[in-house]
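This report refers to the structure that appears directly beneath it.
Shown here: the complex without one of its protein chains, the others still in place.
Right after this comes chain A.
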Amino acid sequence: MTAVSIDTAPKTAARRRERWANGRTYISAAIIFIWCLIPFYWMIVTAFRDVGYTFDSTPFFTHVTWDNFTTVFSENLGNHFGRNLLNSLLVSGVTTVVALLFGVFAAYALSRLEFRFKFLVLGFILGASMFPGVALVTPLFQLFTNIGWYGTYQALIIPNISFVLPLTVYTLTSFFREMPWELEESARIDGCTQGQAFRKVIMPLAAPAVFTTAILAFIASWNEFLIASQLSNDQTKTVTVAIAYFAGAQAHQEPYTAVMAAGTVVTIPLVILVLIFQRKIVAGLTAGAVK
């Protein structure tokens, strides 16, 4: 499986085979790398391309312009992208904070305490994260219309909690399980008070886990489309909905370049975040699936 095998007899044939295996690894890696990044690259190239050259197939930056970004934020065309960004930030931010507030306690109990029905509780939480969004949208649409919440922020935050909270609990539980909690006791033995032990030992240990979970929760909420497309109005529309129904300069003409620019604006912060915290995010994503 591992391509770099332990050095066998220095036969040329073996070495050639090894070099061939190595080469294949690099070729495969290059294919994966390109496949994952090319569409993203194409989005950025198009975002910076003059609208007249929308379908130019030159593979590098040509006819570079900022116009598309101006279009994206242009109020005259009926785009309120700045507002949409703030809406998304607000909805995702509140969802993340609420989910963490509730999730941290639950995850602590699930990872540290012994109690009956633990299996059941975890099953319920996992089941909740797999829950289809449409099954919530229908009743909530009517409910929120009846109580006058349609198009409000809480109408977007509440259903988002339904899938972000389970994700938070699930990820935090597996993180907490891996933490060296004995250190807390050692600190107490060494003379720390309960509060000091918590502040100086547990908090620094738990902070990265909580932070990573916060990123995952935020991304999940930021990327949400179905619920927002049904329960938001012009004032509370989030970025994903705005991008899906974007208005260009010409009616009946898909504003490809502007949409790509909007996509770039929405995606670049996420991509930067993901690249910086790559290791932690991978750990968070895969936490619980193995072990």
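Assume contacts are C-beta pairs under 8 Å (C-beta built on N, C-alpha and C of every residue); 3 or more make two chains touch, one makes a residue touch a chain; residues count from 1.
As a working rule, contacts and distances are computed from a predicted model.
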| item | value |
| --- | --- |
| Per UniProt, the name of the complex member that is left out, chosen from "Sugar ABC transporter permease", "L-2-hydroxyglutarate oxidase LhgO", "Putative tricarboxylic transport membrane protein" or "Ethanolamine ammonia-lyase large subunit" | "Sugar ABC transporter permease" |
| Residue touching the undisplayed chain, where the options are A:51, A:85 or A:140 | A:140 |
| Contacting the left-out chain in the complete assembly, out of A:29, A:86 or A:147 | A:29 |
| Residue ranges of chain A at the interface with the undisplayed chain | 1-6, 22, 25-26, 28-29, 32-33, 35-37, 39-40, 42-43, 46, 54-55, 57, 97-98, 100-106, 108-116, 118-119, 121-128, 130-143, 158-159, 161-162, 165-166, 169-170, 173-174, 177, 181, 185, 194-195, 198, 202-203, 206-207, 210-211, 214, 219, 222-223, 225-226, 229-230, 239-241, 243-244, 246, 254, 256, 259-260, 263, 266-267, 270-271, 273-275, 278, 281-282, 285-286, 288-291 |
